[in-house]
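Provided herewith is a single structure, encoded as structure tokens, for subsequent inquiry.
With one protein chain withheld, the remaining protein chains of the complex are depicted in position.
First chain written, first letter: the chains are A, B and C, and each begins at residue 1.
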Amino acid sequence: MRLELRRQGTILLARCAGDLDVASAPAFRERIDRQLHRYPQIIRLVINLEKVDFIDSSGLASLLGRYKEMQRRRGQVFLVGLRPQAYRLCQLSGLCKLVHVADSESSALARVEPRP
Amino acid sequence: MRLELRRQGTILLARCAGDLDVASAPAFRERIDRQLHRYPQIIRLVINLEKVDFIDSSGLASLLGRYKEMQRRRGQVFLVGLRPQAYRLCQLSGLCKLVHVADSESSALARVEPRP
Amino acid sequence: MFGEENHLTSAIKNQLVLEFPSMAENVGVARVAVAAFAAQLDFSLDEIEDIKIAVSEAVTNAVVHGYRDRPGLVRVAAMLTSDELVVEVADRGKGIADVKKAQEPTFSTDPERLGLGLSFINSLMDKMELRSTPGQGTLVRMSKKPQQTASAAGKV
Partner (left out) sequence: MFGEENHLTSAIKNQLVLEFPSMAENVGVARVAVAAFAAQLDFSLDEIEDIKIAVSEAVTNAVVHGYRDRPGLVRVAAMLTSDELVVEVADRGKGIADVKKAQEPTFSTDPERLGLGLSFINSLMDKMELRSTPGQGTLVRMSKKPQQTASAAGKV
């Protein structure tokens, strides 16, 4: 798994590639949470999964965990570029009902309203 | 391994995809040889390996075997689209000295002189 | 829990056995190996993805729940008949007290996890069977047949 993190003001963009499973989920979780703790102003987390080849329930759990953290700070999570397999698991698990699903980073960022 | 065969007059074009190893080499050999035996007029064999993900010494042996068959009928073999790994094995094995290596099908076909 | 793979109805044509220590890094190796093995039957790419997820869930369970942080070996046996893939994932770890409860969606003994692994296996494979003895280990047996009837054109 490769993970690229970019913060722009209140937005954290996480671009993920490779496999998101039990082996990679801990690093995924820790690296994102480190940013979230360092920057309490982050209220929108955009996770780009376009280049994720594989995801299973351990990967979903790491997404759900970030959703819960964002809930605590009344923020939102956007999932971008879910491949069909990931989308199906997301629906089977109910995660798709909690997060926002977007086709592209730009459409996710466009849907991010400015902080009230 | 997937193999697509097209004959155009004295030319046989073989487009290969997937793995060329001990499991797929027998079918590769048999399908090409069937065409060669059916059409004794074929004197140029163009093998496109652009989409071959993997090749080893068993795969090389099946290429060399086709070269020998073409030698018998005083024909030529062109290898097209060798990836770096395949090219290296081709050189290590000396096969590259026997066959013609071309970058694309069209450049291989362009180098095919009309029958004397 | 090992060596119980000899109760198939149809004849086994091919078999792959993997054994590796209980480490998260090996989960990906197991699913990739079983996927490559399964490709000997006429599974669609989507079906191969399903098999990968199912294997990943079962092996993850062996590592995460079966052995927790203790060392131990995971054994994966994949078998092919003429029209079916059977996969068994076995550990000699702590076992499951209530296998019925374990299979309920969202049931998990780990608050960090979703409790969906076994449900995913159930949804993605044709059949799943869970056998376990507390203190002895767990065996998950799953099977799947390719759905498509005609083989891909040109494939040899």
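Please note the rule applied: a residue touches a chain if its C-beta (ideal position, glycine included) is under 8 Å from a C-beta of that chain, and two chains touch if they have at least 3 such contacts.
Just so we're clear, the structure is a prediction, and the values are computed from it rather than from any experiment.
Within the full complex, the residue among B:I47, B:L60 or B:A102 touching the omitted chain is B:L60. Taking the whole complex into account, chain C touches the unshown chain at residues 14-21, 23, 25-26, 28-29, 32-33, 36-37, 40.
Residues of chain B that touch the chain left out of the display are 19, 21-23, 54, 56-58, 60-61, 64-65, 84-85, 89, 92-93.
Operating definition for what follows: only the chains that are shown with their structure count from here on.
Look at where the CA atoms of chain A average out and do the same for chain B: the two points lie 47 Å apart.
Chain contacts: chain A has no residue touching two or more partner chains.
In chain C, no residue touches two or more other chains.
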